[in-house]
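Here it is: the structure, laid out below.
Here the complex is missing a single protein chain, while all its other protein chains stay put.
When the chains are written out, they are named A, B and C in that same order, and each has its own residue count from 1.
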Amino acid sequence: MNLEFSAESLEIRDQGRRFLAGQTCLPKVRAALDGGGIDNAALWQGIVAQGWTGAAIPEEYGGHGIGYEALCVIAEELGRSLAPVPFASTAFLAAEALMLAGSEEQKEAWLPKLASGEATGTFALSEGPGAIAPGAVKARFADGRLSGTKWPVPDGDTADIAIVAARDADGRIVQVLVDLGAEGVTRGTLDTLDPSRPQARLDFDGAPAQVLQSNEDPWETVLSLLDRAAILTAFEEVGGAQACLDMATAYAKERMAFGRPIGSNQAIKHKLADVFVALELARSNAYMGALGLTSGERDLTLAAATARVSSIQAFTLAASENIQTHGGIGFTWEADPQLYYRRAGALALTNGTLGFWKDRLVTALERRDAA
Amino acid sequence: MNLEFSAESLEIRDQGRRFLAGQTCLPKVRAALDGGGIDNAALWQGIVAQGWTGAAIPEEYGGHGIGYEALCVIAEELGRSLAPVPFASTAFLAAEALMLAGSEEQKEAWLPKLASGEATGTFALSEGPGAIAPGAVKARFADGRLSGTKWPVPDGDTADIAIVAARDADGRIVQVLVDLGAEGVTRGTLDTLDPSRPQARLDFDGAPAQVLQSNEDPWETVLSLLDRAAILTAFEEVGGAQACLDMATAYAKERMAFGRPIGSNQAIKHKLADVFVALELARSNAYMGALGLTSGERDLTLAAATARVSSIQAFTLAASENIQTHGGIGFTWEADPQLYYRRAGALALTNGTLGFWKDRLVTALERRDAA
Amino acid sequence: MDLEDTKAEAEYRAKVRAFLDAHAEKRVRGAAPAPSRGIDAEALTRAKAWQAKKAEAGFAGIRWPEEWGGQGGGPIEEVIYTQEEAKYTVPRGVFEIGLGMCLPTMIAYATKEQLERYTGPALRGEEVWCQLFSEPASGSDLAGLRTRAVRDGDEWVINGQKIWTSGAHLSDYGILLTRTDPTVPKHKGLTMFFIDMHAPGVEVRPIHQMSGASHFNEVFFTDLRVPDAHRLGAVGDGWRVALTTLMNERLAVGDEPRPDVEDLIAFLEEFEIDGVPAIRTPVVRDRLADIYARSAGVKSARFRAITALSRGETPGPEASIGRLVNAMKQQEIARLALELMGAGGMVSDPETALRAGSFQQSLLAAPGQRIAGGTSEILRNIIAERVLGLPGDPRVDKDVPFQDIGRGRS
Partner (left out) sequence: MDLEDTKAEAEYRAKVRAFLDAHAEKRVRGAAPAPSRGIDAEALTRAKAWQAKKAEAGFAGIRWPEEWGGQGGGPIEEVIYTQEEAKYTVPRGVFEIGLGMCLPTMIAYATKEQLERYTGPALRGEEVWCQLFSEPASGSDLAGLRTRAVRDGDEWVINGQKIWTSGAHLSDYGILLTRTDPTVPKHKGLTMFFIDMHAPGVEVRPIHQMSGASHFNEVFFTDLRVPDAHRLGAVGDGWRVALTTLMNERLAVGDEPRPDVEDLIAFLEEFEIDGVPAIRTPVVRDRLADIYARSAGVKSARFRAITALSRGETPGPEASIGRLVNAMKQQEIARLALELMGAGGMVSDPETALRAGSFQQSLLAAPGQRIAGGTSEILRNIIAERVLGLPGDPRVDKDVPFQDIGRGRS
């Protein structure tokens, strides 16, 4: 039995934590919130220098091939620090999509750039409000050209490439690769709950695009991509929830009311114990997800969905109760709890909602029992 | 604005509470649980003498015609005391069904007997486990004869008559009146969560039966009956929940741990505050239900469903947290909390479950907004 | 049982409606709520004008004694007015605390001359009042406040800081709770004053909330000098005076945060999932029923409280559940709507987001609802102690001189 990260991964995690702690991430997040844009060039260079962008990309494509354990611990630290970088869109989505379904040529063209941090990427699925479903994909791909509108697209304002879900001339779902610098692409930034993780509106008007090869049903590939991203997003949420619990616990120990620390009140103690329980459930389920990713199991839907259901619940609860523990100061603009609350709110709608993952979890159970 | 019972109704309530307090209801409930049957003859006579059985039955049919406010406060007191009597099955179901859809002759034949307590009645809908739905009604009625099996039937072991939902020769839903003393009826008692409210299995093998007249779709009549019963059951549950809260609060004040009353712990205080809130929501919604019943509004589905959703939630919570507040002693056979926990568990499955009423609530909202 | 007015109530309601119809716009049902980010100068001018109109028509100070320009009415009249006003789009949020809490405290403790000076302008909306109680180190623990008032001849010199003061930035006057004696137990060393918010030594800084709104302020006092004549109640009796103020908190009759359950229903009826209105899908129905039942319960509990008022009785404990239930509900309503919107739910721009971004806005405002004006934990304690009669929390600061009570960071 070994449900723990390797010593190497733990070292990457600790190093990452130290690195991010020195990067003043929260002030950068706050600046984004204040409308000052995101000043993350140095941070991104540091992340690249840590080797994170290439962690899970094989060496043959310019990556470090360290593997998914490393990506999981990195995700946790990014979640903990709220680092405002286009890492998730690039590493969890664009690189994964290429590795899952890209042609040799496509991989060679883009993976080395994503690995080296020279380029960033994203995955464009949503077309406005609504659930993730094949029926919601309306963008059209024909004769090597893509038309339609995708929003919100994570980090779509700065990404160099996007993998886009669309329909071909026969109405079948396809995934296509688009160079966002090409003609026929218009980008707009959207106001969102969490401006430190920008979301864009991408209008495609006959933009040049290439189909991704896929051995299976492209919609199944989309779902596989979401499964893999779910595990990494779960680690982000676990990291964020842990930060909230740490922050709330520290505050509860030092803030005095009625002559004693507020943390001596059962109302606070039990609230934070409940957050701890939710967090440990989420962390434990995320570990099983990591095991699924690293063991290269073919069907990791159940582990992914389970991890994500728990992590959305944990981060949502932790972020909300962190504010509550802080009392009045907790809901001010200047205090940090709101930064986590916004991130929790946005992540809960990223790469599938709680409802999406609950349904997918049960689908996986049915598949398991039918097997 | 007058969302309060009339002085007369409050007097009936207070008198009823005093009467039931003198009736050693809990020991009778416990005796039933211990397999000793229900010794409720004197209690029933007392209830009849209080005029409760005829409260809502018009004087022309031998009742007192006091009306539904009285029936609501009686229901609350029966719920508070756990009185083990076939009152709900007779007054909320059989009498109501006859008043809703019985022919003049049927009313004249049975309402006076139900009003005088000389006979009891019930309503037989379920045919084993499953949701309330027309498709679940399989008992067959043809040529004045009923065949099929109904279970569980509340107080079906002792009832004199039953209104039974069945299908006629054309497969349409009908409600029929059966004299349970007649040939072709076999009764069996079932072990249930709450033996103080017996449930029976009724096997009909060509038992003589009469169709109830109804001006509307008989299934709609069944639903109307359930709506009306829901409000009365909600009051029963409110009474039960209030008893649980009172019991838990009293215990929390006197039970000492760590040198002070356990009720000085926020863990207990906030738990009981939450029970109070649930109870006040349920009580307030039940009052709106009472208003609906007494004002004779045609469509009281929304009020009924709202009352029932809250009352199931409140009694379930109150009964469970009453045990929890009592700690170890709370889950022993000899202590009273289990009696309320069993009643709460059984009522939550009586006359429609939480899921049934939630769905019906939203149906009523849709109907409201379509109007 | 009925939900009808008594004859007198109906007549009063008719008068209120006639006034409102003549002077205000009716709210459009089902319309998305307008975001409330705070009150600017222009909004203040409108609010003052509206207050003047109310005063002129006899709808200001409904419960005040006639001697001071009030209507000498009962709480039921106030409820009726508030219910009706809620159906119109009129400026709110400026005068409630002053007229509802500060001036009633003045009426109880100030001199006749002072009342002649201050009640009229307040009633006509010419002067705005605020209540300066909470401090950074004493939120839930109000009596733990530290703002010091030191006597200097006929004056008091005041230094310290208040926080969460609604409307301080709009206010001309305020009632201020201070500590005048730190050597006695904390409830015993407090004294109340009223102050000129424009006096030197008073500095107001708005607090920016996470929702973007600015309803509250910090207020700093630096050697503020207040004449002893502006003291309310005896020296050391401030806690009792403050309780008078707090007991005037009016029955909440229509202040459910929006988007409320009806906004949610409207959204669920119009938003489609796979071509089917969301309200037709089972999980949504399950959640909606739950939320609706609680909303309805709060509303009916309010009807019960109003029934008591209508009979001249004091409402029972059922009146206390609304704040607690609504605070949780607001977050659930927002989350349910956003969850259905999926990734698109992140977008908060009112131009792009469904229902003008009101659910996104509400998600950000909801945490404040569980805190402002008494945290949910404090409300549960109040219910447990005042309604259920359970014992108070163990106290370590009760009989200790204030200056010896343990302190952490402020």
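Points to keep in mind about this one:
Just so it is clear, a contact is a pair of C-beta atoms (placed from the backbone, for glycine too) under 8 Å apart; a residue touches a chain by one contact, two chains touch by 3 or more.
The structure presented is a predicted model; accordingly, all values stated were derived computationally and were not measured.
Shown chains touched by the hidden chain across the complete assembly: A, B, C. For the options B:R172, B:R260 or B:R367, the residue in contact with the chain missing from this view is B:R260.
When the full complex is taken into account, the listed residue touching the unshown chain is A:F276, out of A:W219, A:F276 or A:W333.
Contact with the omitted chain, checked across B:S126, B:Q175, B:S214 or B:T233, is made by B:S126. When the missing chain is restored to the complex, the residue among A:I47, A:V222, A:A290 or A:A348 that touches it is A:A290. Interface with the hidden chain, as seen from subunit A, comprises residues 1-6, 69, 245, 249, 252-253, 260-261, 263-264, 266, 268-270, 272-274, 276-277, 280-285, 287-288, 290-291, 294-295, 305-306, 309-310, 313, 355, 357-359, 361-362, 365-366, 369. One chain of the complex is left out; on subunit C, the residues touching it are 281-283, 286, 393-396.
Where subunit B meets the omitted chain, the residues involved are 125-126, 128-133, 135, 151-152, 190-194, 199, 201, 254-261, 265, 267-268, 316, 320, 323-324, 327-334, 337-338, 341-342, 345-346, 348-350, 353-356.
Methods note: only the chains that are shown with their structure count from here on.
Subunit B and subunit C have Cα centroids separated by 42 Å. Shared interface positions of subunit A, defined as residues touching 2 or more other chains, are 265, 267.
In subunit C, 377, 380-381, 393 are the positions where the chain touches two or more neighbouring chains simultaneously.
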